[in-house]
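One protein chain is absent from this view; the other protein chains keep their places.
We call the chains A and B, going by the order they appear; numbering starts again at 1 in every chain.
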Amino acid sequence: MGSKYPQSVRGCLPLWTLALEEALILIFFFFTSYDTSSKDPKFLGTYAVFQNITVMAALGLGFLTSSLRRFGWSSVAFNLFMLALGVQWAVLLDGFLNQSFSGKVVIKLSSIQLATMSAMSVLISVGAVLGKVNLAQLVVMTLVEVTAFGTMRMVSKQVLDMNNHMSMMHIHVFAAYFGLTVAWCLSKPLSKEAEEKDQTATNSSLFAMLGTLFLWMFWPSFNSALLDIPKERNNAVFNTHYALAVSAVTAISVSALAHPRGKINMVHIHNAVLAGGVAVGAPCHLILSPWLAMMLGLLAGLISIGGAKCLQVYFNPVLGIHDTCGVHYTFGLPGLLGGITYNVLMMLQASWTKIPMIIYQMLINTGALSWAVSMGVASGLLTGFLLNLKIWKGPHVAKYFDDQAYWEFPHLAAGF
Amino acid sequence: MGSKYPQSVRGCLPLWTLALEEALILIFFFFTSYDTSSKDPKFLGTYAVFQNITVMAALGLGFLTSSLRRFGWSSVAFNLFMLALGVQWAVLLDGFLNQSFSGKVVIKLSSIQLATMSAMSVLISVGAVLGKVNLAQLVVMTLVEVTAFGTMRMVSKQVLDMNNHMSMMHIHVFAAYFGLTVAWCLSKPLSKEAEEKDQTATNSSLFAMLGTLFLWMFWPSFNSALLDIPKERNNAVFNTHYALAVSAVTAISVSALAHPRGKINMVHIHNAVLAGGVAVGAPCHLILSPWLAMMLGLLAGLISIGGAKCLQVYFNPVLGIHDTCGVHYTFGLPGLLGGITYNVLMMLQASWTKIPMIIYQMLINTGALSWAVSMGVASGLLTGFLLNLKIWKGPHVAKYFDDQAYWEFPHLAAGF
Partner (left out) sequence: MGSKYPQSVRGCLPLWTLALEEALILIFFFFTSYDTSSKDPKFLGTYAVFQNITVMAALGLGFLTSSLRRFGWSSVAFNLFMLALGVQWAVLLDGFLNQSFSGKVVIKLSSIQLATMSAMSVLISVGAVLGKVNLAQLVVMTLVEVTAFGTMRMVSKQVLDMNNHMSMMHIHVFAAYFGLTVAWCLSKPLSKEAEEKDQTATNSSLFAMLGTLFLWMFWPSFNSALLDIPKERNNAVFNTHYALAVSAVTAISVSALAHPRGKINMVHIHNAVLAGGVAVGAPCHLILSPWLAMMLGLLAGLISIGGAKCLQVYFNPVLGIHDTCGVHYTFGLPGLLGGITYNVLMMLQASWTKIPMIIYQMLINTGALSWAVSMGVASGLLTGFLLNLKIWKGPHVAKYFDDQAYWEFPHLAAGF
């Protein structure tokens, strides 16, 4: 049985990731230095938020995708691999693109935090293609997506005059549509065997729930991380908290309502309880009373469960997309809702004497959202094209969603 | 086989939780606003403590009860559901009851933190009835218990002149006796099948251990959260740390000692290592040297393991109580020990010239503790009565402790 597995990983991955790692070290050698001037008085505060975001990235998103019953090892370990690689590349890229570049990229705690948040775009997207690509392909995807996301943010900030927070909050729609496009490019009919593996099991689901909980608990830190004004940050924390609370209640209720016999679907729950946090991301600093955040959480929960039920039946089969972990309804749709809400709120809060100004601002905001989506789709197409190349020796459909293709299993050791 | 499950959840839960959620949003719309005046200088510090408490509530208490081998999904997800619902209701209730109510409840980070701590009373109580009630019943229980706990605290503070910290630390005895009373009201003889499911398994126990560890690690934050004077807060952290360390050592040792063949009982360990933290809760700011906290941890460990062994044999069967997760010996008995210790310490630390003063204070403290217990029992009776109503369509005994009654299982999908 052993001989059926292609030598995909061995063929290209290890040598070229090592070469890549050495190239990164060289670039760091020539182009970076630590921030030596400042004595950051808020170091401890920033460090606490930075750690929350690391926990969300490494543990939350890692375990969130671990619900496939035979793909848990790969989900968690590949997530760590992509995070570690993505963070290195993102910090360089952000430095090259954003700072008034004077020969050296200066590394601060805030730039590492920003890089971690950028790398999370890859960890979100990967949910759509998980189990259908090997590690070499994931490396390509990491590099392309971090670059595309960095470019998207730079254009958003410099051309469309978005601030740091807003351009980051488009991560959800960017990453979701990037992932879906890649999944569309890679789509192949699944074998019976693969479909059987594309399911959850009792313990896998508990591990996934662990990831969900870590995301749920620390999401207020993510939404407030890039806001500088204390009042906006407080509002962001409060609103995210309320939106998440309501979307958890809504998701569980609606999931039971949508099932003919009133049963709750665990896989939907993993994702839908987070919908509130995604939806409230963009407008979280503008919402001035809890009921609006709660309303948004309710809507996000409804959309997310609705998406989970309908997309799988009507949308995905028609387009031939297989969205392994439901990225579309977890991040895509709630992210769109958040972008639209932001636009509406901006309009409502503007003074009504300056109507041309408002219309201009609305167009800009809509433009920024569309730009994030289209950049996601465009770079997703490029990535999909690259990943379809034969040189990566992508896994055969029969080996989809299977840890055995990548991992040495001790209890099988004798067999090989 | 599918048709045997009653349509309990579908019947009433989803529609009425959604209606409830919308009612809550409406109340928030009319009666709340965010705190806009202050620039809280300690925001980051409070936020860190708040997050620790959220971790304890969502993850710690969620996984602590996940040791039942066929009820892990429900334990964790229902816990999240009740937390999300309880936090919303508690923040409103605290506002209505405690602030000099002037038309609007002002929401601050500290009030959300307080609401999370109040909602933890439900998460503690639920340990006694877990697996024997459906989600609709848990919603009722959440609403009643949060209301009762809020009322109990308000009376404690306004009539018995307890401070914020003390009235919160009665949470353990309140929640434990509330839960036990509800369990007593719902008691039915368990079927053979149900008893088999009411056991742990290797991986379930590790998940439960994860919950235990999170509670163990962050308990000092819980005990010190409501203390304002820095010195008292430091003492609370130190004492809780030492009490927990000693109760972990004691619990493991005594559990081995109590078994005829020296074997340790994992289910007892999950709970008993926390007994020190519970017992030291009330007096943690008064204890001025570590040995006293350690002594208390030792005693709490002994009582907790002793309770685990004896209550199951002598107390529960006689009264017909089935205490699924051992709430009585985890929170009830150590909580009583803590209340009594607080009383003794207050007495010892008072100056001996004012004997009438001391006696008065002792009576007040004893009164507050008894008030917490009796309020727990009384509201537990009310809840038990409500939960026994037919309209909730509570699960049949044969479906006790079984995830399948509530969750859609992917690998069984074909069968239904």
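Here is the rule we use: a residue touches a chain if its C-beta (ideal position, glycine included) is under 8 Å from a C-beta of that chain, and two chains touch if they have at least 3 such contacts.
For clarity, every value in this text was computed on a predicted model and none was experimentally measured.
Contact with the chain not shown here comes from a single listed residue; of B:Leu190, B:Leu213, B:Ile340 or B:Ala398, that residue is B:Leu213. Within the whole complex, the absent chain has one touching residue among B:Ala77, B:Met162 or B:Ile269, and that is B:Ile269. Residue B:Leu288 is the one among B:Ala19, B:Leu288 or B:Leu319 that touches the chain missing from this view. Along chain B, the points of touch with the absent chain fall at residues 44-45, 48, 52, 199-203, 205-206, 209-210, 213-214, 216-218, 221, 230-231, 233-235, 237-238, 241-242, 244-246, 248-250, 252-254, 256-257, 259-267, 269, 273, 288-291, 294-295, 298.
Contact between chain A and the unshown chain involves residues 2, 5, 7-11, 13-15, 17-18, 21-22, 24-26, 28-29, 32-36, 39-40, 43-44, 47-48, 51, 54-55, 58-59, 62-63, 66, 72-73, 76-77, 80-81, 84-85, 87-88, 107, 109, 112, 135, 203, 207, 210, 403, 406-408, 410-411, 416.
Following the convention adopted for this analysis, only the chains that are shown with their structure count from here on.
Chain A and chain B, compared by their mean Cα positions, are separated by 34 Å.
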